[in-house]
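With one protein chain held back, the other chains of the complex are shown just where they sit.
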Amino acid sequence: MTNESWLPSLITETPEEGYELAVVLARKAVGMTQPDAEVRKKLRSVYANNPDSLTLASQVVAIHFQTVAAANNYWKN
Amino acid sequence: MTNESWLPSLITETPEEGYELAVVLARKAVGMTQPDAEVRKKLRSVYANNPDSLTLASQVVAIHFQTVAAANNYWKN
Amino acid sequence: MTNESWLPSLITETPEEGYELAVVLARKAVGMTQPDAEVRKKLRSVYANNPDSLTLASQVVAIHFQTVAAANNYWKN
Amino acid sequence: MTNESWLPSLITETPEEGYELAVVLARKAVGMTQPDAEVRKKLRSVYANNPDSLTLASQVVAIHFQTVAAANNYWKN
Amino acid sequence: MTNESWLPSLITETPEEGYELAVVLARKAVGMTQPDAEVRKKLRSVYANNPDSLTLASQVVAIHFQTVAAANNYWKN
Partner (left out) sequence: MTNESWLPSLITETPEEGYELAVVLARKAVGMTQPDAEVRKKLRSVYANNPDSLTLASQVVAIHFQTVAAANNYWKN
């Protein structure tokens, strides 16, 4: 279905899936600013070899993981 | 109506709309500091090709998404 | 009244006013470190043309907006 | 009294005093890493003229202000 | 068991184990962007000697530690 949302819910079965959702959330904003997948691929080869770039990217995932974890009540239930 | 607020509410129907609102919130402060749309367009072509700039922009969206998600009780209801 | 506080309250009528308060909060710390308005004006013309500077400034607004939004219970009442 | 704490409490009378406490909290860590007041004064003259440095410093204040505001229940009582 | 999750839970016995989990969470996103362990090892020797890189990495741990600590109710029980 083409109208399917890329983000139907913040709820995930497990913490690991929650982490993967955080990665999706982090990359989405990048794709909205730079919609050209070819350009993004080229840029990734650059920042994947720059330690500070990797740390910065990890930081955005960390912020989204806070949100997803809170949404799931930290998977405590 | 010209007096309509650009931010009438933090409540959105879906997580996806909440994410889009987070993008609006992130860009608003940029527009308040640099009100010239032509300049912003020129700057966007620069940072859209810089991986760290894209990551930084994604980080601001992540922070606003925390706020919007909390406002919507993580769309759990 | 000269003794009026620049920050009498975190409560605002609307989300939009809350966002404007977040901008005030972000700029206040800059003014405390660099009290010379002429210097700040000169610096603003620099960073208003640097995309990463604009993103960084937007990030500080985002952090303060979290605080203001929480203080107002996300304007849900 | 020489044994007086520099941080006896996070509670303040007003939001404005809470903001000032956030500034103190932000500067304290700098002083712990660079205890030489003369060096700090020299460094301040540098970063007070760099817009990104000012924004970064404002960001640390924003994070501490979140803490102080929460401690004071946003001065709602 | 090869299907074992790298993140079965956010719950840890002690604050110290929670901190170690935060380190794992911070490094995971780096590994997802740069899957080549040899490259990561090379990059680590670079950023381990750059003070700002170390601080940035510590910041990502700090954000994840917030999440883990909240999940464990700050190990107060």
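Letters A, B, C, D and E mark the chains in the order given here, with residues in each chain numbered from 1 onward.
In this text, contacts are C-beta pairs under 8 Å (C-beta built on N, C-alpha and C of every residue); 3 or more make two chains touch, one makes a residue touch a chain.
Here the structure is a predicted model, which means the values were calculated and not measured.
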In the full complex, the chain left out is in contact with D, E
Chain D positions in touch with the non-displayed chain are 5-11, 25-30, 32-34, 39, 43-44, 46-47, 50, 52-53, 56-57, 59-60, 63-64, 66-67, 70-71
Contact footprint on chain E, counting only the chain that is left out: 14-16, 19, 23, 44, 47-52, 54-59, 61-63, 65-66, 69-70, 74-76
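One rule holds for everything that comes next: only the chains that are shown with their structure count from here on.
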What is the graph distance from chain D to chain E, where chains are linked when they touch? 4
Computed distance of Cα centres, chain B from chain A, in Å: 16
Per the centroid of Cα atoms for each chain, what is the distance between chain A and chain D, given in Å? 32
So which bits of chain D are touching at least two other chains? none
Which word fits the touch map of the chains here: line, ring, star, complete or other? line
Determine which chains touch and list them pairwise. A-B, A-E, B-C, C-D
